[in-house]
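Note that this complex is displayed minus one protein chain, with the remaining chains in position.
In this document, chain identifiers A, B and C correspond to the written order of the chains, with residue numbering beginning at 1 in each.
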């Protein structure tokens, strides 16, 4: 049995045969540390879907951002439209926000479940805002954390000032602003902008309601012991999906087709609502099969094209992904992973689709996979994806995830260059150059890339085919396949296509080690490997541990295919001790590394519960290994 | 550059940047060795699609089999219905036939292209049968091989005896029989059976035509120098597709749905034509999406069910493959690989879909992959697949390939047990046992398998769902996902499902080393790894090399997932030198082995030209490494 | 999170079934006012009226708000993947023709990603009942255009309005070969549950396109919008056995305009055999407990010699 188990490296062995016991309650991120004056603020608002939690959270997050703070925010929601428990989490500080953090300073509870669930994670000195007319905070719920409950008649005040009970959230926002010491004027200005189309009365009632909450808190509570270094720095508050959508258009994407699917739909919504203004054709397709094939058709015809989806939708794109590889049509597919398998947990996060994307479609053809590390990097990654797709005429997958796609972070405007170049040097848009006559669509070339013509160009007429073909695109499978002359063409065509991987590998940036200031990355006692969206929280945990004396570096993988095997092999084989942290059950990148380098990483922390990583959990996992 | 390349282990480096040169002409299998009296016969008949090559070849292959010889036969055809070059290859001998062999003893040419292409591979002493009225054999075409041309007026004789020029093939068959010294009576009997429905006249004209060819050859030619030890042993002449179809039904498959696709269609044709007689429902679906979902519905409802397809069709089954994993519905999917990528070479073979099947569908769930080694093993493998699917309630893929699926081999009848047991112990078909009340569909159990009820059983009512669910199958993603209680369920449900891999690994047979008689497998100088259909030809090449003094063992992988990592790791790490032979470009099993064991195999021979492996090529590749 | 789902009646004296017997303990998660509630009630009512035992009923759905349907009943259910409810249900029914199989799902599920199966599911004329919960929008994915969204509808994915001709599910179902084709409306509970019951009783493929307003995301096709437009086919003397007449009525909405929305039974054909009746392997009934029927070994193997 043990031997058998050791033969199953993709089984997490720890809990294998555990039966009937619960896992340790991690996942909400509190490890009981205490702080006196805190230099950051964590706000959480919870209630039922339909209570207006998302807009409340958004208002608070933007207030923080406009106050010049770095912000991270995440909306936890369910896969139903009304009724499920939802909560919105905001963290703000003067330095970059790398995760949701641990613990809560201000908890705004719109229902009892919010108190019962989230009170346990309060920071010492934190305040629970609740409506005493509808809910209660039991002493044992606050005892362990020494948080203060502050009852505020949310519904009554909402009724009084806005005659609409849904406005409880605005009352709560006002109270939270006061407790946090955030500049209320910024929020007022936001409300003014948001409702100005609805008339002065609506604006006034919103502002009054906000102030009612603010004033009540002022009267009955006291501000938290916080020192937030607000500033005048103007930053963008974006999600990864925002960054990908804007980045795609800035990169030159002229055609996008998509079928709705959480968590990729916001990319569609953004592009759809900006399409005609920015000269992009957006088409909602009848399904993902159509979406990717529409994009392939448009790309063949000459427009840089993309589609986006989540894992279930990508499942349906698998065949056409290979079509793009065979036709040598540039294609960008954004895959925003969510928690599987199958329908899984549609509104929760995971990093478990890499195996699928890596193996997608029958046979072998060159492809690239880029897993962006954070929100600003989403912008860079989508541009790289278009560049590689167009330059090498291959399908490229940007592998994001729900957490990356849907959470907000402040991004320095300098990171967003709207004038992005697109290398279309291998595409012939107007006239066949003399050197390419007679034109051969699939010409054997040293780098495997053959100049590609688009229809409408005279002299370039040919039939692009998913059947194996010769340089001039005639078929070899229908008359002579298996005969020496056709075998020769087949072998060379296969090698021509696969040679593109060499070129892509050359333009791919190689990964490097990172360590917090003061730690020599090359000689750290432990090297923690991570990839994609896990990078940020790992950096935070590593920084904190190093601050307390540990010596840890990180190896942050982003360009997953073609895999930078030489570099990774070099870095890992020099490392003292290695560990990998990833958001899946079977260790997909751990296995990828072993597959590509032969190197095993002996320690891991894997998470597959649908929630993002919390720094306290990551610290704890690393500590076990240190 | 070199460093970059070394970072791309899945690139074949040999020919990487070769430009403008042809690969060495392997692929048809002649390495110029000479034999005096041969103990085996190789027949090849070539012509245009529509010339009746397939039925001619089938007649000759069956004649050999009925003569008590072991037979291997393969029909090379094109992806068009008429006009492409096709050829049928038969090899017969007293011992097992492990491949197509090298060289041709009798070449029957129905057109000029057959002579121009295949004459170069004649064995010394072989005979080229051709129609001098329509084709010619140039002296330089036979010089290197010392074969003899024998002109025979195929068309004229056909016209004379059958007044139908298509009957040229029967004339040729008669001549080939004479030259090979095969018992003509067997062929006559076959023709009698085949045409008896069409009346005596047709039978007579067929037999006369056959005899005309036979007599002509007798008059103008001489039998080959062959010693074929014919016997009275009665064997089955089957393809891998036959074995899978029959094996599925014998294993208890009661429902099959499929969409036509080369080379998996014959499975459908066999099941369809036997369905009502053998109590099986067969349904041709509107596409592969429907085919797999039909099978899932039928399996959910209680019938052991399967679908079959090739790579392109499997691409479309990816999403539902994960559905079966999540619903925990038993499912068998046969994937008969063909030469890709995309449409590729639809009538040619390859082993390049493993990466896809291994990663198929978003998220993670247990699955099994079995790659049968030969035709008799197809029968065993499909039974194992049903057993594992039913016992563990998982999707199982039988990964075959075009060569395995479409070539014929003689199979000992003893290998075909029609009374196969099916372990349905985890399925409740009639009454919920007391121990299972109240019934929990997804009960947490030590081995991860929960008793499964089928509709119609009272007390078992539940809703099976692809959304993540609790033991009783209620959803956890719609109201409480992300809260501690739901996280707990999610994590445990994930672990419950994945635990099944442990059980499957336990029932999976572990691979062992093989070596030809006289060689100590454990201490061979070289261990050659192969998988699936490549096993047979590797055994033949290894046997021959060992016969000439080499010391080589083979490690033949069949059960690919869950991977028998401990055993393989053990065997490979003890091996002196290792090499792997597989039918793809990127070394899919080589990478799988490294992924699962960390062990690299330094030498390989990979083939991706669509043709089956020939023993001479395999020997040459091994010799380079020896 | 444990919900025990009790069958409606068991041993002893048969007692009449009520809707409650079909009501599971799972809280219905649809938005208050959602049109899908009416269909849920209608199905419960029809099943109770027909005295169907919950053990013999299987509800198959895809993914969407509407596709949570099976969870709210006490029968067997299969909550499948998006767009594949029909092939899954077809598999269930072929395997077990003795079961009552109902397919439920949304307009996106059935007519966008599932459009191919829609046609093929119907041309088979299996004895299935398909209730489409048609809200002219994507609900669960928070408000994109669906194949039945009308031209001009501004949604998250069509901010300048839909510019495609909507799909006409009724005309499509008739064309495809469904033998019972009806339109119901969630604002008309009685008519709805009658149509559902007739559909289940019908031997052959019954399709019921239910106008089921999404109160959260579809601000156009509201209850009021429908109430102003619906009329009952039976009030107009429509003859549901007349194919041409059925097609003419079908084209009224949405093909020819939105002014009138006929509801009721468009088409019924009781003379066509079902697929199950024609399927050779089912001649002897369901295969659940029937083993493979091999004759003697030699007869099975002789074709391979």
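Definition applied: contacts are C-beta pairs under 8 Å (C-beta built on N, C-alpha and C of every residue); 3 or more make two chains touch, one makes a residue touch a chain.
The model shown is predicted, which means the values in this text are computed figures rather than measured ones.
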Practice task
Using the contact definition given at the top, list the shown chains touched by the missing chain.
Solution key: A, B, C
Exercise for the section: Return the single residue from A:303, A:487 or A:541 that touches the missing chain. Expected result: A:303
Handout entry: Which of C:19, C:78 or C:113 contacts the chain that the document leaves out
Key = C:113
Completion exercise
Only one of C:147, C:199, C:213 or C:264 touches the unshown chain, namely C:147
Handout entry: Absent-chain contact - pick from A:475, A:502 or A:593
Key = A:475
Problem - Chain not shown, touching residues in chain C - result: 111-117, 119-120, 123-125, 147, 160, 163-168, 171-172, 175-177, 243-244, 247-248, 251, 255-256, 272, 275, 278-280
Practice task
Identify the residues of chain A touching the omitted chain, counting contacts across the whole complex.
Solution key: 62, 65-66, 234-238, 242, 246, 249-250, 252, 254-255, 257, 275-283, 285-287, 289-291, 293-303, 305, 319-320, 323, 327, 411, 413, 416, 418, 429, 438, 454-467, 470-472, 474-476, 478-480, 485-486, 489
Exercise for the section: By the contact definition given up top, give the residues of chain B that touch the hidden chain. Expected result: 50, 79-84, 258-262, 265, 268-269, 272-273, 276, 282, 284, 286-288, 312, 342-343
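What we mean here is this: only the chains that are shown with their structure count from here on.
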Practice task
Using mean Cα positions as chain centres, tell me which chain lies farthest from chain C.
Solution key: B
Practice task
Please report how many Å separate the Cα centroid of chain B from that of chain C, as a whole number.
Solution key: 42
Practice task
Averaged over CA atoms, how far is the centre of chain A from the centre of chain B? Could you give it in whole Å?
Solution key: 42
Problem - Approximate Å spacing (C-alpha centroids) for the pair chain A, chain C - result: 37
Problem - Sequence positions of chain A contacting 2 or more other chains - result: 79-80, 83-84, 312, 342-343
Practice task
Could you tell me which residues belong to chain C and also touch two or more other chains?
Solution key: 27, 29, 63, 68, 81
